[in-house]
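Before I ask anything, let me first share the structure, which is written out below as structure tokens.
The full complex has more chains than appear here; those shown keep their coordinates.
Labels run A and B following the written order; every chain starts at residue 1.
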Amino acid sequence: MVDPKLEEVIQFERTRPDVHGDAHPKKLLRAIVEEGNHLAKLSEQHIFSSDQFDRATLLQLFRLAAKYEANPGRFSTSLNGQILISAFYEPSTRTRLSFESAWHRLGGDIMSITDRSTTGIAKGESLRDVAEMFNNYGDCVVLRDSNEESVREMMAALRIPIINAGNGTDEHPTQALADLYTIFKWRPDLVTNEPGEKLKLCLVGLPAKMRTVRSLLKLMCHFPDVFSKITIVNDKQKNEMFAHGQLAQLEQAGLQIDAANDLYEVLPEADVVYINAIAWEGNAYKQYGKRYHLNAQSPLKSDAIVLHPLARSVELCTSLDDTPHNWYFSQARGAVFLRMALLTCLVKRAERVLDVI
Amino acid sequence: MVDPKLEEVIQFERTRPDVHGDAHPKKLLRAIVEEGNHLAKLSEQHIFSSDQFDRATLLQLFRLAAKYEANPGRFSTSLNGQILISAFYEPSTRTRLSFESAWHRLGGDIMSITDRSTTGIAKGESLRDVAEMFNNYGDCVVLRDSNEESVREMMAALRIPIINAGNGTDEHPTQALADLYTIFKWRPDLVTNEPGEKLKLCLVGLPAKMRTVRSLLKLMCHFPDVFSKITIVNDKQKNEMFAHGQLAQLEQAGLQIDAANDLYEVLPEADVVYINAIAWEGNAYKQYGKRYHLNAQSPLKSDAIVLHPLARSVELCTSLDDTPHNWYFSQARGAVFLRMALLTCLVKRAERVLDVI
């Protein structure tokens, strides 16, 4: 017989407990009416910045993501014959696997580049020539590069769509889409005609330097009716927290932006707590806000949800993992479906999955 | 016309000569009756250690592997829609390609991680968080890591199955499964009601340090009726050859374990000679037993078979490659089918390939 201690170690369960962020996407599906025409423009645009979306397109993207999440195995041939070039010049496994998983789930093929030094760039090749090469070999590109300008140079020469999966400290639009998708799965009423209480969002991070934060704040500009207040928490003064013009854009959109240094003063009234502690700068990770920690003892509202783009370190304690506050795992899971929705539109396959064309 | 010397260099044959370990798997298929219920438990277990198997499950795995080997192209859609995360943090091409080939042959999709430094671990991410990420992005994981504990940490958080493809010096269970599968393809009578002569096995290697050897000896514990004697050959004293508790486990299972320093004294009576010379320790390969060599002049029994987990170096001379003793190439080939069988069970697709469900 097998040693009971070994038996315990090797047994596993496939199901997950419901309390950890599993609001069924069906609620969001029902909350938004399908209007596929708002997705049409996505088939002729690169995905570069959160600034390029409008509210109607966002809602349809979230609806399509919810459709995928509610029927995970149904659309497994939608991207048949399509090739994704997965180019991660800056180290990443999480985002790369998230995109590659999304593309596989829809039946497409993938070519990966994970080492910048093997590319023609080592031979002195220009990014425009790399883009022309991609035009001939694939149907869609995902790029992460610590060099902020690489994606711009490539967009100028590409005739297939590219998704910016993180360019230096600038933006990471699909992460922001996934974050907002998670919030609306939790509170689908907020995108209906009968929304409930608006949300107070506490954001622990540095908007000037963190691309995930920059992209998310921009997306929230389309939903000033959803967020009553956004409080940015870090150890800087308010006039040092933002990049040039960043705060102005948010306020012009109608968002109420506060700043605070004391996390525990903000938490008790926050409905959503978003926390991130690292930024990729130059060619290394830098930690910001070391003194801000969330754990099971933090003074969170009883029904507050916590989001984190991951990877996390000490700023988000594992003691929160088994509490109902944990929506960061759901956030990662939903990101695959969100990316499935976006990729489908980019390569003009939306007509295979929408009900009305 | 093409230069004859060039013609000779570029021409190749697809078929292989029968003498080199091509016992048709059909003999083993007939020797074991299909009893698929013994495979059921494999759909809720990680594959971590040779200790977790029982004899009935092993025989059904070998039977399913033989079924795949006898009909290599028949089940090419069995893993449709399934994603494998192939994580090889310790350098390997052989084992990685063996698993990836198995998964492709069954129609599944693959995401590879071959560079530990690109993972979140570089960002200070815990293995439990890496496991949670894998839960969201794939259906099965294969992991090789020189850090022995990594797989344990991941098993605790994974809700999809993981196969330990080598954890430091600890274990490499699927290699052992492939080794035993090869032995039973050679002598299928040994698993029937009318077995022939038992086997004397000569094992050149260091049980304390070589994970392939450790895993194989454990599996042999389920077949004390098959092996009359196992002689371990290396340059150490018997009390230094084994890790703590290792020899006791083998003897309690009814195996007769001898030790010897002189290879040429043991060879003339060995039916199976298993040889391995390297172990992965820390972060480099270490050679053991440099003075033990097998070649075509070694005093092997005329019908003895030689096994080696590969890669090999000087310890197994190429002069044996074209002799009937060469079952190490067959061992590598059969490993793909064995892994196909195991992977099929892990992701609950066995019902697509078994005759009786």
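Convention: a residue touches a chain if its C-beta (ideal position, glycine included) is under 8 Å from a C-beta of that chain, and two chains touch if they have at least 3 such contacts.
Nothing here was measured: the structure is a model prediction, and the numbers come from that model.
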Full count of same-sequence chains in the assembly - 2 placed in this view: 3
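Keep in mind that, in the parts below, only the chains that are shown with their structure count from here on.
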Distance from the mean Cα position of chain B to that of chain A, given in whole angstrom: 40
For the chain B and chain A complex, residues of the former touching the latter: 44-49, 51-52, 54, 80-81, 83, 85, 109, 111-115, 117-120, 122-126, 128-130, 132-138, 152, 155-156, 158-161
Residue numbers on chain A that touch chain B, as the complex places them: 1-3, 6-7, 9-16, 73, 76, 88, 91-94, 97-98, 100-101, 104-105, 110, 112, 114-115, 278, 285, 310-313, 318, 329, 332-333, 335-336
